[in-house]
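Excluded from the complex is one protein chain; the other protein chains are retained at their positions.
Chain lettering (A and B) follows the sequence in which the chains are written, and residue indices restart at 1 in each chain.
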Amino acid sequence: MDIAVKFDGVSRHFGEVRAIDGLDLEIGEGEFFALLGPSGSGKTTSLRLIAGFERPTTGRIEIFGSDATDVPPYRRPVNTVFQDYALFPHLNVADNVAYGLRVAGVGKAERLKAADEALAMVALSGYGARRPAELSGGQRQRVALARALVNRPKVLLLDEPLGALDLKLREQMQEELKTLQRSLGITFVFVTHDQGEALSMADRVAVFSDGRIQQIGTPEDIYHRPETPFVADFVGSSNVLPPDVVMDLTGIRAPASLRPERIRLTREGHEAEVVGSSFTGATTRLKLRFRGMPLTVQLPSDAAPRAPGSIVHIAWDDDALHLMEGGA
Amino acid sequence: MRSDRAPLGLKIAAGAGLAFLHLPILLIFVYAFTTEDTSYQWPPPGLTLEWFAVTWNRPDVWEALGLSLKVACFSTAIALVLGTLCAAAVARSRFFGREAISLLVILPIALPGIITGISLRSAFHLMDIPFSTLTIVLGHATFCIVVVYNNAVARFRRTSASLIEASMDLGATSFQTFRLVILPNIATALLAGGMLAFALSFDEVIVTTFTAGRQQTLPIWMLEELVRPRQRPVTNVVAMVVVLVTFLPILGAYYLTRGTETVAGHGK
Partner (left out) sequence: MSDAASPSRLSDTLWRRPRLLLLLLLIPPALWLGIVYLGALFALLAQSFFSIDDFTGLIRYEWTLRTYGELFRAANLDIILRTVAMATAVTIGAAIIAFPIAYFAARYARGKWKAVFYLGIMLPLWSSYLVKVYAWKLILAREGILNWLFETLHLGWLLNAYLSLPVVGGNSLSVSWTGTFLVFLYVWLPYMILPVQASLERIPPSLIEASGDLGADPRATLRNVILPLALPGIVAGSIFTFSLTLGDYIIPQIIGTSARMIGQAVYQFQGTAGNIPLAAAFAVVPIVIMGIYLTIARRAGAFDAL
């Protein structure tokens, strides 16, 4: 597998602000890769560095093995689906999609034919003559996708592509994007702050915080084997047990992650006090106080309700307690 | 939406205010047809079309009109280029002295016209530049820049930065991006700004007095008539035509920028 995008010690500073700090990253060819993190963590800056809208303060970026650090956006074999779609308001849908071919000097008939094909691929045949303003949010997103794909990029960049869509449409587009990526076989890099989206769509995920990558791995790695307390907390809101508590439980001094759904209520086991509970539909989240720290337990919602102040007993399998870095 | 109705007193005050703004201009239209030619007598003793023919055959009026149009065209062209460049720089980036640049653009219209006029006149005098059409254009272009600038900068701010990035992402160089994306997006704002600059230059008298020398633009011709009335009926007709000629670009600019948050015309 070739390396599609490589970051080599890349930093991007805006004045005093270090949006990206000493980033190393390799994204393989044909991968569906997610950049996950809260806002301000540097994930969008990383995407813009690949696209060429930002230039690294230090370090270098390679795209398919050639140095892209000094290559302007219009010479890079990558295309972007923008968060606000950035459709040109003065051009109709077909001309929007054909724009990349037009500036590349492709003849009118040929590029409009290609635009039609691209629109058909995103199920928007016959919409070519419309203006972007006449489309719904979901349709605009498909046009933005077609406009990027018609140029046959080696890497497709997607900036929060589903952020502006409602829940139903978002789930549908997740499926479509995955199918599309598999059939085209090109590298997709997408930015999201939604951990569910990242876990369900991506082959691999990079979790960002404060301009650094906390962990890179498959969704299973990230979820079940978080390497830092930040990852454990941000992905799936795990319980992060402090080193002292873990020392008591296991004899090893290190922070540990304990998924709420791995905790069971039992007749005997560790004692904990109920603080409160919240009903979320399929499950109920029980807030406990355990050895002076808050602990969340996820139960099926048909479990018997527990009054605040009552004492419960909890237990978990040994492999549920996942030790992380950052102890000592 | 709110359903409350305006109090009667407010309606009357607002209506009276608008009438105060418009009746004097309408009066000009009546005077253009009066048969009275030696005083400003009201009501007009009779109505006639003869002064239109008289005005049509006046070479001095045609000459002044020609000069005004020429000056307005050149000044607008210069203002369009300089105003757009300045707006592009100020709207797109933050840099040291950005505030100073926007102040510098507004200054020629913020300070009283007489100061701009005298400054230019004494500068021309110091540098031994003889008065000519060029000196008039130099002055006009200076205060027309701000009108183009205001319109362009508002549009630049409204145009999403990601459009430019999308264009470059799709393979267009800076120049292709300018031609295919930026220009079509700011075209109506520039046209509106250009029309307003044209109207501003066509009407300007205060700065022109100091930079025209012996040449007469139409406003200078009118000023002469105002100070020493000699041919009242011709002045009446010219005044009416000037009103009509300046209304057209204003209406045009309004329709071009309608529905955008900053409508042309502010910041005259």
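Here, contacts are C-beta pairs under 8 Å (C-beta built on N, C-alpha and C of every residue); 3 or more make two chains touch, one makes a residue touch a chain.
Note that the coordinates shown come from a computational prediction; the quantities given were computed from them, not determined experimentally.
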Among B:L69, B:A88 or B:A161, the residue in touch with the chain that has been omitted: B:A88
Interface residues of chain B (partner: the chain not displayed): 1-2, 5-7, 10-11, 13-14, 17-18, 20-22, 24-25, 27-28, 31, 39-43, 78, 81-83, 85-86, 88-89, 92-93, 95, 101, 104-105, 107-108, 110-116, 118-123, 126, 138, 141-142, 145, 168, 173-175, 196, 199, 203, 205-206, 219, 222-223, 226-227, 235, 239, 242-243, 246-247, 250-251, 254, 263, 265-268
For chain A, the residues touching the chain missing from this view: 52, 55, 70, 72-75
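By definition in this document, only the chains that are shown with their structure count from here on.
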Chain centre separation in whole Å, for chain B relative to chain A (CA means): 53
For the chain B and chain A complex, residues of the former touching the latter: 160, 162-163, 165-173, 176, 180-181, 184-185
Of all residues in chain A, those that touch chain B in their complex: 51-53, 72-75, 78-80, 82-84, 86-91, 99-100, 102-104, 147-148, 151
